[in-house]
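With one protein chain withheld, the remaining protein chains of the complex are depicted in position.
Going by the order they are written in, the chains are A and B; count residues from 1 in each one.
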Amino acid sequence: MILSSNIEAVLFWKGEAVSLKDLAHFFEIDVAAVETALNDLGNSLEHRGLSLVRNGDEVMLYTAPEASELIKKLTKEELAREVSKAGVEVLSLIMYRGPISKRDIDYIRGVNSNYIVRNLLVRGLIERVESRDNRSFIYQPTFELLAHLGISKKEDLPEYDIVQKDVETFTSAQADK
Amino acid sequence: MILSSNIEAVLFWKGEAVSLKDLAHFFEIDVAAVETALNDLGNSLEHRGLSLVRNGDEVMLYTAPEASELIKKLTKEELAREVSKAGVEVLSLIMYRGPISKRDIDYIRGVNSNYIVRNLLVRGLIERVESRDNRSFIYQPTFELLAHLGISKKEDLPEYDIVQKDVETFTSAQADK
Partner (left out) sequence: MAFEITTEQFQGPFDLLLDLIEKRKFFINEISLAKVTDDFISYIQTQENFPMGESASFILVAATLLLIKSKSLLPHLELTTEEQGDMKSLETRLAIYQRIREAGKVIEEKFGKTILFAPAERKFSETVFSPGSITSQHIFESVKKIIAQIPKVEQLPKVVVQKVISLEEMIERLTIRVEKSLKMSFRDFAGHDKSEKIHVIVGFLAMLELVKRGIIQAEQKGSFDEIEIESPEIGVPRYT
């Protein structure tokens, strides 16, 4: 069986997010080879009932967006359909600027975001991880958030690159002054 | 999306055997049409990491037979792994506060615990029971876990009463707000 199918089996069995590093380790190959195989898998899932969602360095299998309405009808669980206006602001910041510290979230919003951040954490829409220097926490989108937006990676948001670039421009313009 | 893909999504999402009759009912078609779609699905899964397992009048999605060695290895690695820090956290809440709902676990931890709870279930450390009102699931430690820890009931845990009081103080303080 080819690598992409083997990876599919592993992801299916795990039923949760798996890091590319762990996949590379498990199959005793390098991360670049995993990337290629994941690309193949993504392609082979087109028009199928499943989709491959990528969040940072992790991947996970989900149902395809086309099956959304169907499963919404079947599920008995209460689905989270709405986020408050402030929640949307914080989600948007984390999607486009994440990973981002709470300090920076507050700075851009001009107001303390403790309650909202905690609420989004509890709902599983964002997660807190240690920053690379291990000295502070940063926030990033979760698989759950991507899944609720029906996208398989954050770059699938409309105008993702443009928004990124715009914000960069503002930030560097400030630094120049 | 074509019927076979929709069925794939439903089977993936359910993660258990589903009867052809139920599928026919979901999709509002007759069983013969389900049979045809399942045939299509079986064909499209060839060379992929998943396969359709048929047992009498039920079908389920499972890893492909070719991946069985792989899955054995994966299972072994998984079980040999230590419970993660987050896993111990959730476990400790379930031990001291169980039976407890996932919602309450998330709320006290300030973070979503979906995948951790699932992992603890797979490892047989906790079990899921229906809450009294039958409307949600609650979690409690398994007998095996208590035996492993050398205690006969959860009240034997260190400082059981004090911890109860501490958590309750928090919960009521939050409720006051």
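Before moving on, here are some points about what is shown:
Heads up, the rule we're going with is that a residue touches a chain if its C-beta (ideal position, glycine included) is under 8 Å from a C-beta of that chain, and two chains touch if they have at least 3 such contacts.
Computed from a predicted structure; not experimentally measured.
Considering the whole complex, the residue from B:Ile7, B:Ala64, B:Ile108 or B:Ile138 that touches the absent chain is B:Ile108. If you put the missing chain back, the residues of subunit B touching it would be 9, 12-16, 60, 62, 75, 79-83, 88-89, 91-93, 95-96, 107-110, 114, 118, 121-125, 128, 142, 144-145, 148-151, 157-159, 163, 166-167, 170, 173-174, 177.
Those residues of subunit A that touch the chain absent from the view are 12-13, 15-16, 51, 53, 60-65, 67-68, 71-72, 75, 79-89, 91-93, 95-97, 107-112, 114-116, 118-119, 143-144, 146-152, 157-159, 163, 166-167, 170-171, 173-174, 177.
As a convention for this text, only the chains that are shown with their structure count from here on.
With centres set at the average Cα position, the gap from subunit A to subunit B is 22 Å. Chain contact summary for the complex, subunit A toward subunit B: residues 1-2, 4-17, 26, 44, 47-50, 61, 63-64, 66-67, 70-71, 74, 118, 121-124, 127-128, 142, 144.
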